[in-house]
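Quick one: structure below, then a few questions.
As you look at this complex, bear in mind that one protein chain is not there, while each of the others sits in place.
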Amino acid sequence: MHRIRCPFCGARDETEFAYRGDATKRRPPDDADEDAFFDYVYRRANPKDWHVEWWHHTGGCRRLVKVVRHTVTHEVHWTGWPDQPPSLPDGAP
Amino acid sequence: MSQPFRLDGRGRVDRQQPLSFRFDGTTYTGYAGDTLASALLANGVHLVGRSFKYHRPRGILAVGAEEPNALVELRTGARVEPNTRATQVELFDGLVARSQNHVGTRAVDLMAVNQWFAPFLKAGFYYKTFMGPGGAWERLWEPIIRRAAGLGRAPRQPDPDAYEHAHLHCDVLVVGGGPAGLAAADAARCAGARVVLCEQEPRLGGALLGEIDSLAPWVDEVASGFDGEDARLLGRTSVVGYYDHGVLAAVERVADHLPTPPEGVRQRLWIIRAGAVVLATGSYEQPLLFQDNDRPGIMLASAARRYLLDFGVAPCRQVVVATATDDAYRAALDLVAAGVAVPTIADVRAAPGPFAKAAEAAGIEVLRGAVPLRALGRQRVRGLEVSVDGSAPRRLEGDALLVSGGFQPALQLASQAGAKARFDPDLNAFVPREPAQNARLAGAARGVFRLDACLADGREAGASAARDLGFALPSLPPLPAVDEPEERPWPAPLVPRDGKRAFVDLQNDVTVADLRLAVQEGYRAAEHAKRYTTLGMGTDQGKTAMPAGLAVLAAATGRPLAELAPTTMRPPVVPVAIGVLAGRTRGRDFRPIRRSALHDWHERNGAVFVEAGDWLRPSYYRDGALSLMEAAAEEAMTVRRAVGICDVSTLGKIALFGPDARTFLDRVYANGFAKLPVGKARYGVMLREDGIVFDDGTTSCLADDRFLMTTTTANAGAVLEHLEFLHQTAWPELDVVFCSETEQWCQMALAGPRSRDVLARLLDGVDVGDLVLPFMGFLEAAAEGVPVRVFRISFSGELAYELACPRGYGEGLWQRCLDVGAAFGIRPYGVEVLSILRIEKGHPAGQEIDGRTTAGDLGLGRLVERSATGVGKPLASRRDLTDPGRPQLVGLRPVDPEARLRGGAHLVENPMAASTATDLGWISSAHWSPHVGSWIALAFVAGGVERFGDACLWAVFPLRNEAVEVVVGPVCFVDAEGSRLRG
Partner (left out) sequence: MSRYGALRVLREGLTGNRGWQPVWREPQPKESYEVVIVGGGGHGLATAFYLAAEHGITDVAVLEKGALGQGNVGRNTTIIRSNYLLPANTAFYERSLKLWESLERTLDFNTMVSQRGVLNLYHSDAQRDAFARRGNAMRLAGIDAELLNRDEVRELVPLLDFKDARFPIEGGLLQRRGGTARHDAVAWGFARAADQRGVDLIQDCEVTGFDIDGDRVRAVRTTRGPIRARKVGIAVAGHTSQVAQLAGLDLPIESHVLQAFVTEAVKPLLHHVVTFGAAHFYISQSDKGGLVFGGDLDGWNSFAQRGNLPTMERVMSSAVAMLPCLGRLRVVRQWGGVMDMSFDGSPFICRTPIEGLYLNGGWCYGGFKATPGSGWCFAHTIAKDEPHPDNAAYTIERFREGRLIDESGHGPFPWAH
């Protein structure tokens, strides 16, 4: 059971959240071309390592939370707001 | 004679409370405090069941969760529990149990012939045969194997008992109420930490329960501190899973010790979030490997000792002991003291430990370097053949055989927490390295076996757990003094040369020879050998098989034991009932039920409900003896001819506020919303980012910075998430907020040519004429003072309105509509008719918007093209998504109006040559249309528009061998010009 620290609500069970995947990419501007959107939609990071990802606190404050989580140990290193640059552990790629 | 093996004055069972129970139809008695196993032993019953493959007679090996053999069918009827370990069943009055897995009786099992065929039934034999032509495997062999396999019989009735889930938060969780766990829990509690202590047995003490000096005063003193919220003791509670982020699952057997749960629940799943965890899970004594080491009456030495000291039960009159440990001497000495004859201890070691002298002083012969060769007896052990230093076999007679091969720490939870185990050559056991996560180990669980060391180790673990969480340690009273001699280590598991009937895994009938054969056949990797032989895959999960199994594999492959390691262990630590994991969410409570504000009215007025996601919606309203089809036709025709009313509260309703709400809408919809005037509604199509249609609905402009979006019932939640995701991750600069209003508003559709007449009489002093409220108009009004939002939108194609009012006024407004509408012939209609009407009008719904269709497929291409940007637009233009050959939405009618069209039919030109290659499309929705007087359908057809009027298509339904000739036409079957809805 993941416990995610929502910056607004505090530590909560994963069941309160909806997972939204890779958070390293910003949506291109509306008038960007197909390639830019293809990249945004289909080219997602899948590291066996630290992963920056979105968790949507749908069962709480309904904010998107940016989470740095390890995909093998499941350890959560950092959580923050969408506009914050994620903090990665030392030595992370 | 009742309980012939119960010893007077010994044990801790309650002699004042005799209990009666039945096993295989025979009535026995035991005492309160017994387990089924101890009560059976007290009555001299050792043979309790048959083994999995060879149907060999089996007895009681152990005293707890590690028991591989003594599995029974407990209770009867709907409460029957197959494969229940007799060692963990607390005796209650009237208990009924049966032995398992035999044809005939447990003493005369016809399936025992399997033993004669053992040479042909070696590990993996079934992979090498039964491959005859003509499906011999499935027709002949598999059914035989399936019947022979399995253990007990499962109940066939619904489980009558209830289960629940509960949550706990604590600073320190201590798993195990033995000496180490008690010391840990006590230390952490004294430091001020909130502590939860879980013990799987009904009593605290763990290994102490099998000791003469049980340190009872100290146990009681520690226990007395656990009496509240901050220091909580959960007895009869097995911690079964160690999950990520310090969350553990535990199962409390609330009422398993009672005939039936008196009230409430049978079992409870505790979900525990702990700051730190102390695993004081103890160890399992391991048996020895020799021929026929599975005979009833062969028992772990520590188990026999506990049966003696805790339950007051002697295993028999004369005992043989075969051991690799000093601990077995304790059992021997205690048995002698209780009057049981123990003529001989066969110690595999050349140099036994400190108890040998005492044993010899007690008249026991101690054989040094005595290798057990084979057990004597069949349905009951009669003795043991040993060879001392390679000499000729010597027979030791006895009707019970105690074995002790060493102790193996219980690795399960530590392994789940991420600890790898390694072989410790000093201890000759697999010992976990310090686990990951927030766990620490204490006592025997990490290879600290001496009692005094266990106590100290537990205290240190509890104290350090509390300290790490910031609690200051007070000074603690001294731990009880224990005087124990230094024991000698046991050797690594001895592997016999002849392994044919030397069982490693008693439950799955895996022998030393099986493991060797696996290696001979190339299954050299431990994981291969395990899977090939099914080693450790029984209900006991190999708790008494793992170290020996790895030792056999190491020897067979010529690798040092240290190179092998137990594989990672997964939850649950002990088997757990599916029911307790499911908890309350089953049957009718499988999912919550959502009910609209009008639900009670529907119920009172004959609605037949249908599930729509979590909602219950009226399908139709019962009308005398009319069938669904007839009632629906009546309701539908009322809408087309007069006026009907339908509860549409389930539609998603999302309010958008803010100066940028308009811009936001314009971006999320594929069609334009930039110019939607105040007081107007607009149909909108929403795409996913990949260009596929996501949802549709109308959005109304209440004010320049206030909008109200409706979504489909199914997607209400998903759309809100979609909007929030876009806003917060892509366009945070837009000043807009959203709020779901689905539950807050009650909404009803008023549809039909007389709907305006009803509306005019309903609203307080508002002109509802075409000028004020034209098609797609919106206004806010009141009905008898109740605020009402009025949308002139139509799903049916008729002149229609949707009225929304705050939920609490819903039934009042609905009733008003009916009262006012009575004069115009109003009647309510359900979703069946909603569906008929929308098919007649050609509106797509979930069957059409199925996550694969584009706006173009749905005939919405032109609507969407007018707007340049919008979510999903860039990827919607990918080549294949814009291919003109894609199936397009059309309307279908059968050539013969009576011919039934069915959703899911496929469309072909020639029904005689229907195939994937000639498949042109499919029917997504079909219904009898009372208005058209024919079956009608919405369908997707390749080249759709070009086929209009083409009568050469067939709707084929191979599942029913049906083929219906159909005519392709526009998607609208009613009022194509739209004069009715604008009327």
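Odds and ends about this structure:
Order of writing sets the chain letters: A and B. Residues in each chain are counted from 1.
Rule of thumb we're sticking to: a residue touches a chain if its C-beta (ideal position, glycine included) is under 8 Å from a C-beta of that chain, and two chains touch if they have at least 3 such contacts.
What you see is a predicted model, and the numbers here were worked out from it, not measured in a lab.
For the chain excluded from display, the touched partners among the shown chains of the whole complex are A, B. Set against the missing chain, the residues B:P496, B:G691, B:G821 or B:G870 yield one that touches it, B:G691. Checked against the full complex, the one of B:V766, B:C817, B:A914 or B:V964 touching the unshown chain is B:A914. Check B:P18, B:P155 or B:P491 against the missing chain and you find that the one touching it is B:P155. Within the full complex, the residue among B:V13, B:A42, B:L61 or B:V80 touching the omitted chain is B:V80. Panel shows chain A; residues 1-2, 13-15, 19, 21, 38, 41-44, 46, 48, 51, 53, 69, 71-74 of it touch the chain omitted from the view. Within the entire complex, the positions of chain B that touch the omitted partner chain are 52, 78-83, 117, 119-120, 122, 125-133, 137-138, 142, 145-147, 149-159, 161, 163, 165, 241, 243-244, 247, 249, 271, 416, 513, 517, 520-525, 527-528, 531-532, 534, 537-539, 541, 568, 570-572, 575-579, 581-583, 585-591, 593, 610-611, 688-692, 694, 846-847, 850-852, 875, 878-882, 902-906, 914-916, 919, 922-926, 956-960.
The rule we apply is simple: only the chains that are shown with their structure count from here on.
Contacts from chain B toward chain A in the complex involve residues 243-247, 271, 273, 418, 436, 667, 689-690, 717, 721, 724-726, 728-730, 732, 869-870, 874-875, 877-878. Note for the complex: chain A touches chain B at residues 1-3, 18, 20, 23, 26-27, 30-34, 36-38, 40-41, 54, 56, 58, 62-64, 73-74, 76, 82-83.
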